[in-house]
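A single protein chain has been omitted; all remaining protein chains appear in their positions.
Per-chain residue numbering starts at 1, and chain names A and B are given in the order in which the chains are listed.
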Amino acid sequence: MSKYRMASAPSTQVGQGGSLSRRTFLRGVSLSAMALSGSSLLAACGTEGAKQTAGSCVSEDLSASQKQLNFSNWPLYMDQTKVNQGGKSVTVYPTLQKFQQELDIEVKYVTDVNDNSEFFGIVRNQLAECESSGRDIFVLTDWMAARMISLGWLQKLDKNNLANVEANLVENLRAPSWDESRDYSVPWQSGLTGIAYNSELTSEVGSFEELLTRSDLKGKVTLLSEMHDTMMFMLLLQGADPEDFTSDEFGAAMERLQEVVDAGQIRSFTGNEYGQDLVKGNVVACEAWSGDVVQLQYDNPNIKFVAPEEGLALWSDNMLVPNKATHKTNAESLMDFYYDPKMAAELAAWVNYICPVAGAREEMTKIDPDLVENELIFPGDELMAKTYGFMGLDEKSEQDYQRQFAAVMGA
Amino acid sequence: MSVADVGETLEGRTGKPPRKRARRSGWSTGYLLLLPGLLWLLVFFVAPTIQLAATSLYDSAGSLEAGYAMTWSFGNYLDALSTYREQFVRSLIYATTATGLALLLGYPLAYAIAFKAGRFKNLMLMLVIAPFFTSFLVRTLAWKSILADNGAVVETLKSVGILAPDGRLLATSVAVITGLTYNFLPFMVLPLYASLEKIDPRLLEAGKDLYANGFTAFRKITVPLSMPGVVAGTLLTFIPAAGDYINSELLGTPRQYMIGNVIDNTFLVQLNYPIAAACSVVLMVVVVVMVLLYVRRAGTEDLV
Partner (left out) sequence: MARSTQDSRASGADLSLTSVTKRFGGFTAVDDLDLLVERGQFFALLGPSGCGKTTTLRMVAGLEEPTAGRIDLGGKDITRLRPYKRPVNTVFQNYALFPHLNTFDNVAFGLRRRGVRDVKNQVQEMLDLVELSTYGERRPTQLSGGQQQRVALARALINRPQVLLLDEPLGALDLKLRRQMQIELKRIQTEVGITFVHVTHDQEEAMTMADTIAVMNHGVIEQIGGPMELYDNPATTFVSNFLGQSNLVAGQVLGRTGDELVVEVEGSKLGVPVDRARQTSGRVWVGVRPEKVFLVSGGTSTDEGANVLGEARVIDVSFIGVSTQYLVRMPWGQELTVFEQNTGARERFGVGDSVDLHWTPAHTFALDASQDARAGDERYEGGLATAGVGT
């Protein structure tokens, strides 16, 4: 909804402009002149760089005196249950409640992250100016976390407060290329990107190559509009390493994607909404996120997830503490709390994404033994060995690659 | 007679000076009343528009990290137009088609509500507005179900041969235009209803008295008199439809992307602010110019 509002706003104003009388118009012009001489003069001179450093943007930590925390997360990304409170059914978050009780920290939990880019748009102005974003901790996907780190918008975490994280973070996720010693980020949940298909409507789709070439799938396939996910597979298909590739290799991968699109194999590039299409049969096979597939399987057991022969993407949504957040220590307490395997298991049992906490699997046997064997929540070593991350990109390459990707999608 | 007397006495008693004073205070009150609106416009329209125009002229080689320099890069416009010409043209075609369809659907509906609904008039108006009580996204997503590949609509169209056996509606221009038409239909119906409802039924009687049968009376009297509604309705439909991107995103594919999607993508994903701004300015200018030409052509002196 908010997206829509943003898009339509200028048009509405065009409408008003259309009916301006001559006099109002003239007055408008003089007002515009006033505005020009004011704040918008700045606009006429360009903008300054948005990059911050630990020196240029110093944050204060009031955790000692203020036992509170502002937490922004994605919807449905926290275990929840309904309880009856005074005759009304109220949603509560059991593990979060436990955290608040145990550490006596009041958490304001808001699920206002719907999209990495959109959320970036929301906090961009404040963080670029070294102002408070009003949040102490938010959760963003690897590539966006990488961008924020390179912009210097995040506070460095104090490992002394993160004993559980240090001890229990799974091995594969300890050293991403964009934050090699996890100084700024701690994974909240992880996920795999692979292939999903509807076994009622088609035979198994075992590789990305098949997905892009099998003629019986033509026009019934979707790819993700998330550039990093889709391009990782295209890079793998070209024999390049997604964690370390050149722009030539990227260009070649992009060319291959263009060919596939031109051949009419791809019905569409989608966000989360591929799930609905897959269940309804509009799409028979697609690039998909593991957590979504676990959910879809509850509704339709015919939906299968495949680890493609070429490999899978392993990605995380990471807890980050932005500049000017005044409760960093409290945030670190929260991170550490969720790296207690018991808490991690409780969380994983509800959200069904990959749990980045070692030892949670053992705890899960006590909660829900069925899930213990689910490779999409606790992937085995063999599966994990096939996973890749995506190279951290600087802003210019990111911009350039995104532009190329958008051009192929929309061609 | 007595009323006139009272009026005269009152005027005589108050005399001229108080009247003058009243007029002057009315004058300044008028401007004071304008003030909040003007401030609002200044802060939320004029300033952002200038900001937008300025951004569109930044050096597109800049970045968020390093900042953008004002280089008066009018080349951004050429870039935007050449790269996204297709989406611009598509936006205008989709919006025009959707507006035309909304007019075709909306006119009979508005006519029925205005003249034939009787005591159901208010109920029907409520039903026209009812979709606004749910979210725009939910409404649009509902069309995904309606137009699904193995849904009733597609099956029916296939069985009567309108759609090829392997054809589909979702992820095509048809779906996007359908969505646009549906979502903006109330904006068409309400002004049409307002102008139709205002028509004096005695004019239609006069038409019948002057040898116009029902259809001719409709064509020669109802239609011309509803033109202000037609103009307002088409503008209210066309303008937001041209800038929309939800319908193409949810019901179409990137091949159906409109300029709104381009602005969304260049602004939020590509972080190419100058090009995003240039696209926005072009959209604004194109729409304003088209609206001005249209309004002039429709000759709506009574409209404004």
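Brief remarks follow.
Here, a residue touches a chain if its C-beta (ideal position, glycine included) is under 8 Å from a C-beta of that chain, and two chains touch if they have at least 3 such contacts.
Bear in mind that the values here come from a model prediction, so they are computed numbers and not experimental data.
The chain we do not see here touches B in the full complex.
Residues of chain B in contact with the chain left out of this view: 200, 202-203, 205-213, 216, 220-221, 224-225, 227.
The rule is simple: only the chains that are shown with their structure count from here on.
We define each chain's centre as the mean of its Cα atoms; on that basis chain A and chain B are separated by 34 Å. Looking at the complex, you find that chain B touches chain A at residues 38, 41-42, 45-47, 49-52, 54-55, 58-59, 62-71, 83, 86-87, 135-137, 141, 144-145, 148-150, 166, 168, 170-171, 235-236, 239-240, 242-246, 250, 252-255, 257, 260-272, 280, 283-284, 287-288, 291-292, 295, 304. Chain A contributes residues 1, 3-4, 7-8, 10-19, 21, 27-28, 31-32, 34-36, 38-40, 43-51, 115, 117-118, 120-121, 124, 128, 150-151, 219, 225, 227, 267-269, 273, 276-277, 280-282, 394-396, 398-399, 402-403, 406-407, 409-411 to its touches with chain B in the complex.
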